[in-house]
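Before we start, here is the structure in question, set down as C-alpha cells.
Of the protein chains in this complex, all but one are displayed in their positions.
Presenting chain A:
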Amino acid sequence: MEVSHSVKERTIAENSLVILLQGLHGHVTTVDLRDESTATGRVTNVDAFMNVRLAGVTFTDRQGTVSRLDELFVTGRNVRYVHIPDEVDIRATIERQLQAIHRVRYFGGRDKGRKEFPRTKHK
C-alpha cells in the first residue's frame, strides 16, 4: 500500500499496529464494528487513525440484516476488530510497510520526505 504523504501519519503508523492493517490493502477482510455490525470487503485504504475503507462489501447490521455496499468507510473509532486473513503473513507485512516508510523518509516521495517532527524525549 502506498505510504501516507503525511509525516505525522507515517510516524503514527510506524509506532502502532495500524501498520499491519495498512498492509492488508487488497485483501478481503472482515471488520467488526463497535455497534456489533460487521463488514466484509476488500481493503482499499487504512489510514493512521484506523479509518478503514472497503470495497465490494457485505454488510450485516446489528439486527442481522444483510446488504451489499459498493464502498464503505468506517471511522477508526467505530472499528472494534479487524480480522487478519489467514493468507497474510503478519510479520512480512509489517516489515514491508516499515521499509516503505523508511524509503519515503530518507529518499523522498512526491513531497517532503525528509521532514520529521522532533520527538519529546523520556515520555
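The definition used in the following text is that a residue touches a chain if its C-beta (ideal position, glycine included) is under 8 Å from a C-beta of that chain, and two chains touch if they have at least 3 such contacts; residues count from 1.
The rule is simple: contacts and distances are computed from a predicted model.
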- [ ] Pick from "Creatine kinase U-type, mitochondrial", "U3 small nucleolar RNA-associated protein", "Signal peptidase complex catalytic subunit SEC11" or "Methylosome subunit pICln" the UniProt protein name of the chain that isn't shown here.
- [x] "Methylosome subunit pICln"
Task: Residue among A:7, A:28 or A:88 touching the omitted chain - done: A:7
TODO: Write the list of chain A residues that the hidden chain touches.
DONE: 7-8, 11-12, 14-19, 33-35, 45, 47-49, 51, 53, 57, 59, 65, 67-78, 91, 94-95, 98, 103, 106-109, 112-121, 123
